[in-house]
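This report refers to the structure that appears directly beneath it.
In this view, the complex is presented without one of its protein chains, the others remaining in place.
This part shows chain A:
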């Protein structure tokens, strides 16, 4: 970066150097090569699942296959036995105190490996599995969370589609309430008006009744005044005679 600054400063100071400055960085960078080929650590090649096959825990299977064409199945075993007996007889390997400690140590090790080897291997596999399961759980939980969010969003959108039902119901309710209030007020107005009209009618009726009564009383009074005393006597005598006749008629006819 400093080089660029220096070059651009030089180019600004002396225009004849401008072309050199433009060429300089490009020429430099053309000779540098970055990041060709794979980075050394990725992608990591997969580990082989099982180790190479061995016989007697030490000698690879390939050795037996190598000797098989020439010496058959027993070849390597005979070779091993021969070597051991040779080293013993020639005292290349001397039997000392160390031999017995070797027998006991190696015997103990073989016993432990044979007995507990598989279970220790399973334990190691279980450790790895636990690690993977933990990470898998995190991944699954994250996926589940996002799935739940998607479902919630979808249901929300579906709800939004059906919102108009709610608005219709509300609109209907309001319309009904308005109608109700209107009719109620109408009814009240009708009742008030009827009240007032009834009042007038009843006043009229009362007036007429009073007038009638007054007239009847006036007529009665004058009629009664107009009946003289003599007329009254004659009328009463006539009524008595009529009554006697009727009584005679009634006595003559039997009661039915």
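Observations on the model:
Basically, contacts are C-beta pairs under 8 Å (C-beta built on N, C-alpha and C of every residue); 3 or more make two chains touch, one makes a residue touch a chain; residues count from 1.
Criterion: contacts and distances are computed from a predicted model.
Chain not shown in the complex: UniProt lists it as "ATP synthase subunit a", one of "GPI-anchor transamidase component GPAA1", "Aldehyde dehydrogenase", "GRAS family protein" or "ATP synthase subunit a". Across A:54, A:88, A:102 or A:206, the single residue that touches the chain missing here is A:102.
The omitted chain makes contact with just one of the residues A:54, A:127 or A:141: A:127. Interface with the hidden chain, as seen from chain A, comprises residues 44, 47, 94-108, 120-121, 123-125, 127-128, 131-132.
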